[in-house]
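With one protein chain removed, the remaining protein chains of the complex are shown where they sit.
Showing chain A:
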């Protein structure tokens, strides 16, 4: 049984800050099939198209029939823990600092045997439920959970390395004026975040929903206009060392594409707010987050972006906005690579049109801001990297995978 983790004490500046380290990172190209699955929280294994056998580790030919038709498919998660081992003096720096580290050999009901990280409540000879997770190197690993719920399950030491659970962490939500921002604050607080800083530009100006934020225990309104480089830098100078999770809720939605708009002024605003705002936030907060990636219970753990799913395929009705989102998506991959040495994960939430005033003209289904807030929390708790929130986003994901040209044509109407 797991002891609940305790709230971190005030940091002693005389003690060493534990520096981030990365678990072993090299993988074969084929093995990144697991990375893709882990990013979305799926459990996939290679399965032979010819004989139906499951295989693991990643292979180039089926060990049962030598077919090269091995495809990653969603696989049954249940297995049996055959044997376990506790590494006490690993040769790798990351594991050495976290030893003892418990691993096991799991025989999957669907056939293969998998070496996995073990949740502390896994018992030899008992069934386990497997998941694929991204470890602090950003690569996929197999993780075995007990089959049922156990007390304080999410507080498991090894599991917490795989996730960015808000519990006891300090979060910066960058835009408290938006409904998504306000819902995110509430959801993160409810998930156990110790402090939620809420960025508000010119906070002396009243705004809708202000009552939900002001004067609440554990919620601090801070001055932040992400599009303003100095504003971002000033705030980082103040709280940069205590932002463990950053949720970028910057929102700037305007309808229109290219030809029906005159000039670049609206496009420039979209770029200023979404793209350059992202750059300002990254430059202000990224370095400290990367440096604090292993700093105890409340180490910095994740950066969250909320992106339009039309970042993936342009929607001409909101064509320039889609382009600004595509720019942010590309930049998020750069940020992911640059935060990776700190073990800080970058999670992108893709949404369809949100149920707010700027999508007023768009017919339903639309995504409720609360659904996005809940997805942020569940993604952080599950250690995900890509999430598709709502039916529209999920549909776009599937259509894009099926035929990107068909999607492009059909978005034009």
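Note that in this section a residue touches a chain if its C-beta (ideal position, glycine included) is under 8 Å from a C-beta of that chain, and two chains touch if they have at least 3 such contacts; residues count from 1.
Operating definition for what follows: contacts and distances are computed from a predicted model.
Within the choices "sn-glycerol-3-phosphate transport system permease protein UgpA", "Glycosyltransferase family 2 protein", "Putative transcriptional regulator" or "Thiolase family protein", the name that UniProt assigns to the complex's undisplayed chain is "Thiolase family protein".
Screening A:94, A:197 or A:285 for touch with the missing chain picks out A:94.
Contact with the undisplayed chain is limited, among A:31, A:356 or A:378, to A:31.
Although one chain is not drawn, the whole complex shows that of A:37, A:103 or A:213 it is A:103 that touches it.
For chain A, the residues touching the absent chain in the complete assembly are 23-28, 31, 56-58, 63, 82-92, 94-95, 99, 101-105, 107, 113-117, 135, 137, 139, 141-142.
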